[in-house]
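Pasting a structure below so you can have a look.
Removed: one protein chain of the complex. Kept in place: all other protein chains.
Coming up: chain A.
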Amino acid sequence: MDEPELLLDSNIRLWVVLPIVFITFLVGVIRHYVSILLQSDKKLTLEQVSDSQVLIRSRILRENGKYIPKQSFLMRKFYFNNQEDGFLKNTKRKVVPPSPMTDPSMLTDMMKGNVTNVLPMILIGGWINWTFSGFVTTKVPFPLTLRFKPMLQQGIELLSLDASWVSSASWYFLNVFGLRSMYSLILGQDNGADQSRIMQEQMSGAAMAMPADTNKAFKAEWEALELTDHQWALEGVEEELMSRELDLDGMFSQ
């Protein structure tokens, strides 16, 4: 009934588990410094900076326009949305879609990203698999199905072995993701060794700072501003103020 627990040679702990942790950690640190060296300065043009600030101002007008008098709000809304010469309506920017083919700097950025992140992971994963092959390294604390066996037990041809026992390659990958918090501790928050964060960024796409979408952004702001009405926040301010005595505590303290 009771499955006999496998007893692993303690040498495995000393010469496999710990070295892999070490290697992963050091590679991560090296990756961080390499990414700093290879960082290219992203220079924004004057127009991009200016446009992004205009968009922010329009958004603030929508959100906080209620704090200024109605006339002032309408004047600014007119400036932005006027049919003939409203800024948001009539300003067209030259749009260059930043695809890797046309934009050389994007291409080099992508290459650098790949080189510093994906390539080392594959190389080292492969090397570890080749060096530390043929034995079981550790056991994951939760039960796994048989489906995981070929993936996690590379190089161990035992049909009856519980899928929870994994090889060194899987231990390596576990480390890559597990050491993320260690990196934040030692290298500070925004470090270049953070694999999963980088992959997350790649997945969410370059949708973050897309300068090419300026025209679309302008149009979206125009629409949003059209719909905004002025609800003056100061309509009943005197009554609100005088509903209670002023709180003068601590006014004349040293």
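Brief remarks on what is shown
Here is the rule we use: a residue touches a chain if its C-beta (ideal position, glycine included) is under 8 Å from a C-beta of that chain, and two chains touch if they have at least 3 such contacts; residues count from 1.
In the analysis below, contacts and distances are computed from a predicted model.
Chosen from "ER membrane protein complex subunit 2", "Myotubularin-related protein 9", "Vacuolar ATPase assembly protein VMA22" or "Ribosome production factor 2 homolog", the protein name that UniProt gives for the omitted chain reads "ER membrane protein complex subunit 2". Only one of the listed residues, A:Leu18, A:Ile56 or A:Ala224, touches the absent chain: A:Ile56.
The chain not shown here is touched by just one of A:Ser72, A:Asn90, A:Ser181 or A:Gln231, and that residue is A:Ser72. Even with one chain removed from view, chain A keeps its contact list with that chain: residues 44-46, 49-50, 53-54, 56-57, 60-61, 64-65, 67-69, 72, 234, 237-238, 240-242, 245-248, 250-253.
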